[in-house]
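First comes the structure, then the notes that go with it.
Note that this complex is displayed minus one protein chain, with the remaining chains in position.
Now for chain A:
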Amino acid sequence: MQKQPAVEIKQVTKVIRGRKIIDRVNFSIYPGEVFGFLGPNGAGKTTTIRMIVGLMGITDGDILIKGNSIKTSHGAAMKHIGAIVENPEMYKYLSGYLNLVHFARMSDGVDKKRIDEVIELVGLKNRINDKVKTYSLGMRQRLGIAQALLHRPDVLILDEPTNGLDPAGIREMRHYIRNLAEKEGLAVIVSSHLLSEMELMCDRIGVLQQGKMLGVQQVHEMSSEQTQMVSFQVEPLEQAAIVLRDMGSKKPEIKDKQIIMELTRDEIPAAAAKLAKEAISIYGIQAETKTLEDTFLELTGGKEIV
């Protein structure tokens, strides 16, 4: 990650009517990565996103998009951004195609060919001439992404991109976002309250609470290097507990006819080998990854997450 950041958020503070909504938030997003923006309701996720795209003013600090300040050079900064803020709201009485024509006219160098290309990309070819009011939410979401990608931006900002999509749609969206980051080298910022969703989609996750950035974490680090809870379904239980006694940091516990203990990833096969050697019957071994949810709850002190 030695690349020049695509988005730099520098000591950004937002005060609305004397209340500090965002307090000196600092982070950078790099090309080719998906950055997840996480936080309970009212933490300031949407406010931060609105400041990045220039919908809200910045009380103090600055936001740079490819080195252009959103405060002083709005046009140059917005050239690099494609965004959907909250819902993909389009002109419902216009066709999907005319909506794209509308946004193409607002950008430089978007010709008819590019519009067709983007339609193909999001798979709306068959319905593009229908009015948007006849679209399903998933189709509106896709049209929203099409308008965000029209002018070939370097930064894609998606506020709650999987909101209201069915499981297949969520999967497709996830695939799509990963593809854009990995193949096209876009920097993608997504916000979501679906933690498990974020874990599958993002490279790094920043947790925001009460206007403060609590920490930015690498997703992989979080799941592979920490210890995890492992449960063994074995017979006989007591004997197995003795066999496994000197593994892991804590003593094995017997609960619900299983042995539960904390192990690192590498220790799991070793434990299985030991059990097999002692002729203990193994019916199942499950490793419970410490989910992002747990980490999140730890970070935010377990306060309401919606």
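Some notes on this structure:
As a convention for this text, contacts are C-beta pairs under 8 Å (C-beta built on N, C-alpha and C of every residue); 3 or more make two chains touch, one makes a residue touch a chain; residues count from 1.
We take it that contacts and distances are computed from a predicted model.
Hidden chain, UniProt protein name from the list "5-methyltetrahydrofolate--homocysteine methyltransferase", "Protein translocase subunit SecD", "Chemotaxis protein CheA" or "ABC-2 type transport system permease protein": "ABC-2 type transport system permease protein". When the whole complex is considered, the residue among A:Leu55, A:Ile254 or A:Ala270 that touches the unshown chain is A:Leu55. The omitted chain makes contact with just one of the residues A:Leu98, A:Leu121 or A:Ala272: A:Leu98. In the complete complex, the hidden chain is touched by one of A:Val25, A:Ile63, A:Ile81 or A:Leu180, namely A:Ile81.
Residues of chain A in contact with the chain left out of this view: 16, 50, 53-57, 74-75, 78-79, 81, 83, 85-87, 89-94, 98, 101-103, 105-108, 147, 151.
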